[in-house]
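First, the structure itself, so that you have it in front of you.
Every protein chain except one is present and positioned as in the full complex.
A, B and C are the chain letters, set down in written order, and residue numbers restart from 1 in every chain.
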Amino acid sequence: MTTSPHAYGKTGIWLIGARGSVATTATVGLAAISAGLAEATGCVTEQEHFGGVALPNFADFVVGGHDISDVCMAKRAEALVESGMLPLHLVESVRPQLVEADQRVRPGYNPAQKSESQAEVARRLAKDILDFKDSNRLERVIVLDVASTEAPVQPIAEFTDAHLLLTALEDPARSVLPPSSVSAYAAALAGSPYVCFTPSTAFNVPALRELAARHHVPTAGQDGKTGQTWLRSVLAPAFAARGLRVLSWAGTNLLGGGDGATLADPQAVSGKLQSKNRGLQELTGGAVTPLHIDNVQDLGETKVAWDHVNVEGFLGSRLTLQTTWSAYDSMLAAPMVLDLSRLMALAHAAGEEGHVGALGFFFKDPWGSDEHSFANQTHNLLEWAKNASATLGTGTGSLDQQ
Amino acid sequence: MTTSPHAYGKTGIWLIGARGSVATTATVGLAAISAGLAEATGCVTEQEHFGGVALPNFADFVVGGHDISDVCMAKRAEALVESGMLPLHLVESVRPQLVEADQRVRPGYNPAQKSESQAEVARRLAKDILDFKDSNRLERVIVLDVASTEAPVQPIAEFTDAHLLLTALEDPARSVLPPSSVSAYAAALAGSPYVCFTPSTAFNVPALRELAARHHVPTAGQDGKTGQTWLRSVLAPAFAARGLRVLSWAGTNLLGGGDGATLADPQAVSGKLQSKNRGLQELTGGAVTPLHIDNVQDLGETKVAWDHVNVEGFLGSRLTLQTTWSAYDSMLAAPMVLDLSRLMALAHAAGEEGHVGALGFFFKDPWGSDEHSFANQTHNLLEWAKNASATLGTGTGSLDQQ
Amino acid sequence: MTTSPHAYGKTGIWLIGARGSVATTATVGLAAISAGLAEATGCVTEQEHFGGVALPNFADFVVGGHDISDVCMAKRAEALVESGMLPLHLVESVRPQLVEADQRVRPGYNPAQKSESQAEVARRLAKDILDFKDSNRLERVIVLDVASTEAPVQPIAEFTDAHLLLTALEDPARSVLPPSSVSAYAAALAGSPYVCFTPSTAFNVPALRELAARHHVPTAGQDGKTGQTWLRSVLAPAFAARGLRVLSWAGTNLLGGGDGATLADPQAVSGKLQSKNRGLQELTGGAVTPLHIDNVQDLGETKVAWDHVNVEGFLGSRLTLQTTWSAYDSMLAAPMVLDLSRLMALAHAAGEEGHVGALGFFFKDPWGSDEHSFANQTHNLLEWAKNASATLGTGTGSLDQQ
Partner (left out) sequence: MTTSPHAYGKTGIWLIGARGSVATTATVGLAAISAGLAEATGCVTEQEHFGGVALPNFADFVVGGHDISDVCMAKRAEALVESGMLPLHLVESVRPQLVEADQRVRPGYNPAQKSESQAEVARRLAKDILDFKDSNRLERVIVLDVASTEAPVQPIAEFTDAHLLLTALEDPARSVLPPSSVSAYAAALAGSPYVCFTPSTAFNVPALRELAARHHVPTAGQDGKTGQTWLRSVLAPAFAARGLRVLSWAGTNLLGGGDGATLADPQAVSGKLQSKNRGLQELTGGAVTPLHIDNVQDLGETKVAWDHVNVEGFLGSRLTLQTTWSAYDSMLAAPMVLDLSRLMALAHAAGEEGHVGALGFFFKDPWGSDEHSFANQTHNLLEWAKNASATLGTGTGSLDQQ
């Protein structure tokens, strides 16, 4: 494991959606890796060429979070064992750590049960984060949104006027922001770096971004690029580098689990579909890109994605590429959650503020960057991480950075 | 089309295997592009970011070559129309240019009919190239081997001792080199840049490379990376960049046409299989990589390749990727032949000698480079091309470079 | 080719949608087979075990039809050559027959241009068919609907009350039936056997079926089972015979051409999706079966279909089967159109009336049968054909049957 020359102290990981599949898997994995029971396969930051980058050790992380579900992490982990995704022995070995982490989970913002103003909610959520920081003596807390995908929202006047927005937020009769945005705001209020791993609205509200900017935290997003979209961001630039012209790129996703159930809702899925297609459109210069997501519960935690690419080559000839991807979705997401926690700790320590574009590597719809090519993103990520590391002090610890 | 600030004059393309599928397709395409009948889709050097690179114009190329077949290019092109690969109207439009090019084809080296010494053969082949250069007033001639794949050969003492080799070559009773190596040597004798688009032995004979070095020509190879292998060189580094561990990568190729028939021979196919697997072994750090090539004549000129990749991810979980590639093989190779002709003209004009590693972009088994990642190769190629261009004079023409 | 002991005389094929892709391909093929230029590959009735079945010869068919397009069959055929589907030389060889057939095409029923009552339209269409029969001295005319897929319609009171329906049909101010139903009615009025190769409404109107029954014609439908659905009707019963339980069967279709453009309309596609899914639901006992059809025009006349089948086996284990089907859609439909013309001539000669369930072999949504298993349908078809043949006189010709 990377040992860092920079003294990070202890770092908190605050998961919005802490009892979900991705969050539980990340927590199991973190405990297993810290205990030396598993290697950090799938963690980008564990690769050799990240050797010179100053990052917190896995063992120095503490997990907590928000959720609106009553099913505790240990129960969720058992269900993931049942589905064949998590190995039983590993979950058994880290059960104490799971139980501990779950005791740090606080009730999230459930708009169905709302009575306070959204500003009060945000302050309550921020207080949860700060309490977590204090009681665990953490240098900083990285907040990551891994909650259920929300439906996209219609923009209103408040979204572009910070003053109007503030007023509306204080009004207990109104609910102008979707939950993801309230949580993102809470992170800013708590002075925490914030990562949006979902396609939900979050900071895609200009006025909210303006409010958040006052808290000088780094942010990264959006929507983890784990499977099919990742593959597309690898392949599409390669076709272009060969001078081949993608005419159409049609795709289908089959998935079960909690995410599958959520995305069965046509409202919720529309945000995901947009997020998935945006990069491909850019990388292909506007090919025909029909895309579907189907909820197929008998697949359990497995996601299967099929792509059919029709390409024009020399003298108008055609070539086709088909890909079939089959993976446990959360197993791809969880190591990224750990990578992002480490890299956001670095960003924070290095004094970054606002969207960290170089973390676009991890996202379908990168905040602060227009780069969708995975090869270029790979290059940019490492450059950024090395530069950020170089700005850190080494001896005196991360306290100086705060 | 790129217009070059450097005065290249006219450049020759000398194709060993000039009446084959790849050669005929490249010749049809060159004529069609030069006549404005088709775009140069699939040509790497036609992309925007090659704008600043000094390259010959397509219209300034003249085609000739060696072959041992009596079926002329026009007849071959008709067969390729029949198979559905080439569009009829295009072949009809460029028939005069095809007939002309075919009149410049000279008998290649057919070991079955041998009577002279191999040194005499090489001198005869070199003279064909120089005659072609003189009678067409060419500044330089790029020699490209697109002949049938040969079986690998057992190394003998002559392969590592230039003196021994020279003696053997002059002995009419001996045939120490395979035809590809004799042709490669002829290119050197003629002072021509040489490209090996096949997996044949060619310059993989140290003593021959030593002899060739005396003629100060640039060389590039080996075995065009057009389809399945290209895809692997795109995907394997991307898995690595994600920290995912490829356990096995199994593949099958189905192909018909002349190449399919040649590779039905277990001897000939063994060279191809080695060439295809070498890069993958390196990129995956030694995964299990069974690979097959089957001759399926009813597929005509189409190549179909299936890959199954088994990958270890987070906490020992597995993910699989399958790819199915279907393409007219020669349609992928032909634009590369044109690209390589342009870039080798640049290499020659810039005074390069020996293996040009940066052209590894185009090859399964790159000469002069260990880099197999397509993204890195893409970067290296452009850098090299820009630097080489920068060394060229612009006003006085390429004559100065000779 | 089958020579029939029964004297059929000449038989008419009347294609509704005569200038479409399926109709043009069938007409090209009929001419080519009759002229001995092509074998009847893909024709079920040409197989050895149909040897004893009495069927008209291909050479004794005459083609005519309705369409609302002005693009003649020869032009359509040229476009199909351009798309790579039809061989140029074949189309050139049968151009005279194509031109002749197109001269027998009459304007179809275009509701956009309506002024007469639907009853008048039906009588006009029936008169076209009878004129065609008389002027070509045909024993009988088989009417086949291969027109664009229509959107499904909402049932109204007239659909279940023959008297109400007749009244409405005579009213020039009303248009109660979709065009496919008007055409189907016209076939009945003309005393013609009728085949519905599309998922359009046609005879799915009980009152209309009642009216048609008065004309004692055989009918067959519905929606040609050519590709993905056919494959499913082969595979699903086989899984069942193994005691394996299909949990989900997810599918995607990519297609271009005229049919692709039509089905891009969410209304039109809904009928097709229902028709495609009905059999699968029955064969699997209610598996999860998400299904999509995407219009991807760059695929031209090719249809690509991907299926992912998730199956429960022994002790709750899972197995998956994926299939990818790629074919020129009309090339699968056209020989079925010829088969159906022959078999409906047999049905008519044998005195069949109403839905001929044994022809369910050819259809996604069989009329007059609940059997969806292709193996069983194969068996039933041959049995029926043999029995029907046995009822025919042999010496005196088919005139007796009329």
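Heads up, the rule we're going with is that a residue touches a chain if its C-beta (ideal position, glycine included) is under 8 Å from a C-beta of that chain, and two chains touch if they have at least 3 such contacts.
This is a predicted model, so every value here is computed, not measured.
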Neighbouring displayed chains - absent chain, whole complex: A, B, C
Candidates C:V99, C:L319 or C:A390 - the one touching the absent chain: C:L319
Hidden partner chain, touching residue among C:C43, C:A168 or C:L340: C:C43
Per the touch definition above, residue among C:K75, C:R245 or C:K386 touching the missing chain: C:R245
Touching residue (missing chain; options C:A18, C:L90, C:A250 or C:V296): C:L90
Selected residue (touches chain absent from view) among B:C196, B:V304 or B:L392: B:V304
Missing-chain contacts mapped onto subunit C: 25, 28-29, 32, 38, 40-44, 46-47, 85-87, 90, 230-231, 234-235, 237-238, 240-245, 312-328, 331-332, 334-335, 374-375, 378
Touching residues on subunit A - with respect to the absent chain: 84, 88, 324
Residues in subunit B touching the chain absent from view: 247-248, 250, 252, 254, 288, 290, 292, 294-299, 304, 306, 308, 310, 312, 322, 324
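Note that only the chains that are shown with their structure count from here on.
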Chain contact topology (line, ring, star, complete or other): complete
Centre-to-centre distance between subunit B and subunit A (centres being mean Cα positions), rounded to whole Å: 44
Residue numbers of subunit A (touch at least two other chains): 312, 320, 322, 324
